[in-house]
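Other chains of the complex are left out, but the ones given are in their true place.
As written, the chains take the letters A and B, and residue 1 is the first residue of each chain.
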Amino acid sequence: MSKTNSGNFFEDFRIGQVIAHATPRTVTTGDIALYTALYGSRFAVQSSDAFAHQIGYSKSPVDDLLVFHIVFGKTVPDISLNAVANLGYADCRFLAPVFPGDTLSATSEVIGLKENSNGQTGVVYVRSRGFNQKGAVVLDYVRWVMVRKRDPKSPAPAEVVPQLPRALAPDQLGDALPVIDVRKYNFDLAGSKHRWGDYLPGERIDHVDGMTVEEAEHQLATRLYQNTAKVHFNQFSEGHGRFGRRLIYGGHVISLARALSFNGLGNAFHIAAINGGRHVSPLFAGLTVFAWTEVLERAEIAGREDVGALRLRTIATKDQPCAAYPLKEGDAYHPSVILDLDYWALIPR
Amino acid sequence: MSKTNSGNFFEDFRIGQVIAHATPRTVTTGDIALYTALYGSRFAVQSSDAFAHQIGYSKSPVDDLLVFHIVFGKTVPDISLNAVANLGYADCRFLAPVFPGDTLSATSEVIGLKENSNGQTGVVYVRSRGFNQKGAVVLDYVRWVMVRKRDPKSPAPAEVVPQLPRALAPDQLGDALPVIDVRKYNFDLAGSKHRWGDYLPGERIDHVDGMTVEEAEHQLATRLYQNTAKVHFNQFSEGHGRFGRRLIYGGHVISLARALSFNGLGNAFHIAAINGGRHVSPLFAGLTVFAWTEVLERAEIAGREDVGALRLRTIATKDQPCAAYPLKEGDAYHPSVILDLDYWALIPR
């Protein structure tokens, strides 16, 4: 029996199966410094302990996407080592703030299985959860991936496809954000005067700036998350592969787009939920990422007067500035589009 | 009204105007680790809590230039987003030590305005200040930049050009350095036997080593400082620009030269003031930085027997070793010179 992990294949998954993932990970101010160096994020609440404390946190919480990437990274060796494609995310909620010193661990429960008609692969749906050291759930999301079968002849399992919401409802948002004192939220220091009420559904915002990605950067990021997906690190193998190059972790694009979105969304400091996300096309080192956002909805959160929710659709592109809001060409995505992300952000009222 | 920051243009500035910059930033040991990884600095006081504590600090202070870069980065979105050129620094003093856990914020006051005769641009002089979370000034400096006008037809403001000192006087130095116990300063551990009295005005020191800069490195550094100047990050745009390449943040060169200067100035662990600095020519990734220093002056600091001041002129070059102290060719700088920096460093007596 081999001592190395060859990952799970489609027939290894069973409905209801719960997998406890390795490796637990203490998040530190060191991780936060690296996250800042990798993306240049500037949200005041995550950047300044003093600012965060002023409005009601004990200190700066860890950036939501850093939490996401760490939890996601843990699921890779068990869920997606033999994945052909990462098909989607849904029903993703941030449920408790994470602070430096907290230790994150993760589990995944298999909630759907559907063999593909070719008999070579199947789709696995998992609900993954991230926990802190006290056992509190900090993150909960569904993802589905196409996974290879070990043996094409093994029988297909009963088909189970979970019902997934197109979007979280506003009353499901806000658990990870303590009630804040907006009177003490300094909009000058935050870098934007715009509040919840200033954004309108249908409004589109070009985030203006572009960020070129280097191989060393995405490798540092992806290893920081202890994400072991082979395609990100191994030029020797990928050089013989489909693209001839290392693929950049899709989450790296999400974090770049989010950091760029500060320019226009400076007070939308907390991601409360991700409704869905699609990595439309791959990104490679040397290309420059741009982003723009459309406001899809504006919602109150019942019982909260401090913050409101904006449902945002952020599009990231490669080597394509976004002043013209590139998205589709006919029915297909514009060839520059790499990310189409639908999420809820919270912002002071 | 656009929600994105398009920066200030020349006619947006008024004499006496004070700008509170975003984003406050808590400095951590994570930032310090990255700073070490980026430059390889080896000054014992900043490297070892035990060494710093031994001589009288509570623990290691944050490197002076890391403080400078973070404060400088905050000023960029308001002062120099539309700058054509960063013309100079002067009257820069470090006024209080910064420790991990401190939160830095920054303001700038407009102290000078002078429209250029072409009517297209003007020079803006600002006094920028960095503060810690208690409101104490930790850094105070003047910089002037050439900024584009939004509308060449807008009227020129009354010309105000501040008087700036050629250099700080020795009695203005040392506020950020507590009195240290030199008997407990271990010169073996510090890596150099040379004290204040061992340096002579006119003495020149070749710092010997060279350091090649990679794109990923300067991007990580500049994002760590939350400096948003576009020219450092966007190969797509810069590829069509003047140089065809991303420009490296001038402060990256200062930090490289400072780290190289450890070899020859190992005990000059604190920068007390920057008298002036000029980025003589641009640096690009792939080039190797070398440095040499001339001792301009040696000064006592009134009332202090622990340390003295050395006024230093450090020259950095690209792809040019400094054994021959390259500086000028006739009246012009030697083409290899990228930095000409005049500063005061403090060193045990």
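FYI, contacts are C-beta pairs under 8 Å (C-beta built on N, C-alpha and C of every residue); 3 or more make two chains touch, one makes a residue touch a chain.
Since the structure is predicted, the reported quantities are computational estimates derived from the model, not experimental observations.
A.B. asks: How many copies make up the whole complex, given 2 shown?
C.D. replies: 3
Here, only the chains that are shown with their structure count from here on.
A.B. asks: How many angstrom between the C-alpha centroids of chain B and chain A?
C.D. replies: 36
A.B. asks: For the complex, which residues does chain A have touching chain B?
C.D. replies: Going through chain A, the ones touching chain B are 28-34, 36-40, 42-44, 47-51, 60, 188-192, 194, 198-199, 205-212, 214-217, 220, 263-266, 286-288, 290, 319, 321.
A.B. asks: Help me check something: in the complex, which residues belonging to chain B touch chain A?
C.D. replies: Per the touch definition, chain B meets chain A at residues 2-5, 20, 22-26, 28-31, 33-34, 77, 101, 103, 105, 133, 214-216, 219-224, 226, 228, 230, 233-237, 246.
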